[in-house]
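Sharing a structure here in structure tokens format.
Every protein chain but one is kept in place in this view of the complex.
Moving on to subunit A:
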Amino acid sequence: MVAEKEPLGLSKCSDKMPKRSKLLAPQALPVHPPHALVSEGFTVKAMMKNSVVRGPPAAGAFKERPTKPTAFRKFYERGDFPIALEHDSKGNKIAWKVEIEKLDYHHYLPLFFDGLCEMTFPYEFFARQGIHDMLEHGGNKILPVIPQLIIPIKNALNLRNRQVICVTLKVLQHLVVSAEMVGEALVPYYRQILPILNIFKNMNVNSGDGIDYSQQKRENIGDLIQETLEAFERYGGEDAFINIKYMVPTYESCLLN
């Protein structure tokens, strides 16, 4: 019956265009109903027949956060830092107007760390290079300041800006080797520092057998995080590994086994 009727119906419809379009229209309807009711999931609305459930919104774990004006910038513009910029053949360098040994680390080191959030020249350069010089020449003056450095470090990492994370990770690697016991002193603060590292740990490029140039330039965040965690473990004493593992469950020890 049906097989007989169908060709008949089609041949009849073929010279009447409006009818044919009416036949086709219901096929497209279930896919994208024009008057579909868009609703959130797990609501009464969502159970209605003509409703389309919207997917969950992106959580935004990798989204960059807006920057706030930093105290570092304010102090620099006010001329409070005893530093000057020197251009030389190799790049830029900081000329210190006073000896680093005579600086008050409790005041200046947290301020420079605050500058880690900066992304523009010259603030970014001064913060990075200033921290480098102060850590290199600080010796035993660094350890007592550690508790004051945690919040600036956390703020910088929380921006989730790739460039800022890169610089902060390199600073952290320098920090743990800058003086004795600094690695151990950081262990209680892993809760503040490591969550962001956990988020970005797998941010690696799977380029097959291609060349990933960010490795050469040390800008690959996944690799930098791995290096940083290994440095934490090496210099953090015996409690370091278990504390890292607690915050970054996918981390495997580089010392055990």
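The rule is short, and it goes like this: contacts are C-beta pairs under 8 Å (C-beta built on N, C-alpha and C of every residue); 3 or more make two chains touch, one makes a residue touch a chain; residues count from 1.
FYI, contacts and distances are computed from a predicted model.
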| item | value |
| --- | --- |
| Chain not displayed: protein name in its UniProt record ("AP complex subunit sigma", "Ribosome assembly protein 4", "Meiosis expressed gene 1 protein homolog" or "Large ribosomal subunit protein mL46") | "Meiosis expressed gene 1 protein homolog" |
| Residue of A:45, A:65 or A:93 in touch with the missing chain, whole complex considered | A:93 |
| Hidden-chain contact residue, picked from the options A:40, A:80 or A:136 | A:136 |
| Residue ranges of subunit A at the interface with the undisplayed chain | 84, 86, 88-90, 93-100, 133, 136-137 |
